[in-house]
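Here the complex is missing a single protein chain, while all its other protein chains stay put.
Right, chain A next:
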Amino acid sequence: MHRFLLGRLVQSLVLLVIVSVIGYVILSLIPGGPLSQFGLDPGLTADDIARLKEQMGLNQPVWVRYLDWAWKLVHGDWGVSLRDGTPVLTVIARHLVATLLLMGSSTVIAIAAGTWIGIRSATHRYSLFDYAATIGAMIALSIPTFWFGLVGIYVFSLKLGWLPAGNMYSIGDGSVLDYLHHLILPSLVLSLVHVAVWSRYMRAAMLDSINQDFVKTARAKGVAERRILMKHVVGNALLPMITLAGVQLPSILTGALVTETVFTWPGMGRLFYDSLGYSDYPVVMGILMFSAIVVILGNLIADVVVALVDPRIRLA
């Protein structure tokens, strides 16, 4: 177990280094780069640009600049926002809660609904419900999140007037109920794709474990069918789901960007989109790195949890 943990930890650290290299190369080698923000200023002469280059250390070789940047990154110095000079980490922290609220609630919906649909599809295989779930999942995976969001706003905000069309709370209000009211539509929209993915994987995992020998044994012992299902089949089918939860992280973040933009939800995705508009590269870079770190951590945690739950891995 310790060896497994250590191995995974080292792997994750290596991956982190690779990710930082990719991120740095992509954002620093692109034409324009950090100097492009000054490019539009007519008052700057070529001398000024050269001096700025010197000041920002841009005349040093790429690998020196990378090491310098990575060193600062490790020590928590992620640069400052070009918009207002706030440290990047502070800016991210400010938007993190909103994103976590949205992602958390949509993940809960997705897991609950997806697991239920998956179990029912597997136990009623080739039934009308199963076919409807299969086709429904494929269509759900094909709908652009933003379009689903727009249709949702059109129906539930503009036509029916039941739910707010955007923002996280009403100005002047701020009660828990008000937050929840604003949360319903974006979290449902964001969860759609994930319900589809979860239900498909759950169905497959269920079908894998339904035919296992231990299920036949339990049945032969005369265990009640319901107990077999809940204890033996579902229990085992949930294992691969833990890994899936880790793997799904990038797409939840992706969906969050689009959903947050459509619903003017003040989270990280919206921040990323706005920062691009302002050419605020330190923040863009910060969010890129932050999300990649979250993804790597998510996969690591999922692997560790699986190892803790599954004796086959723990004892290997």
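Note that a residue touches a chain if its C-beta (ideal position, glycine included) is under 8 Å from a C-beta of that chain, and two chains touch if they have at least 3 such contacts; residues count from 1.
Definition applied: contacts and distances are computed from a predicted model.
K.L.:
Match the chain absent from this complex view to the correct UniProt protein name in "4Fe-4S ferredoxin", "Peptide ABC transporter permease", "Spermidine/putrescine transport system ATP-binding protein" or "Protein-export membrane protein SecF".
P.N.:
UniProt protein name of the non-displayed chain: "Peptide ABC transporter permease".
K.L.:
For the chain left out of this view, which of A:Ala110, A:Met168 or A:Ile296 touches it?
P.N.:
A:Ile296
K.L.:
I'm checking contacts with the chain that's been left out. Which of A:Ala112, A:Met138, A:Leu180 or A:Ala224 qualifies?
P.N.:
Reading the full complex, the residue touching the unseen chain is A:Met138.
K.L.:
Of A:Val151, A:Leu180 or A:Ala224, which one is in contact with the hidden chain?
P.N.:
Considering all chains, including the one not shown, the answer is A:Val151.
K.L.:
Which residue among A:Met168, A:Ile242, A:Val258 or A:Val306 touches the omitted chain?
P.N.:
The one listed residue touching the chain not shown is A:Val258.
K.L.:
To test your reading of the contact rule: which positions on chain A touch the chain that is missing from view?
P.N.:
Counting over the whole complex, chain A touches the hidden chain at residues 14-15, 18-19, 21-23, 26-27, 30-32, 135, 138-139, 141-147, 150-151, 153-154, 158, 197, 200-201, 204, 250-251, 253-254, 257-258, 261-262, 272-273, 276, 279, 284, 287-288, 291-292, 295-296.
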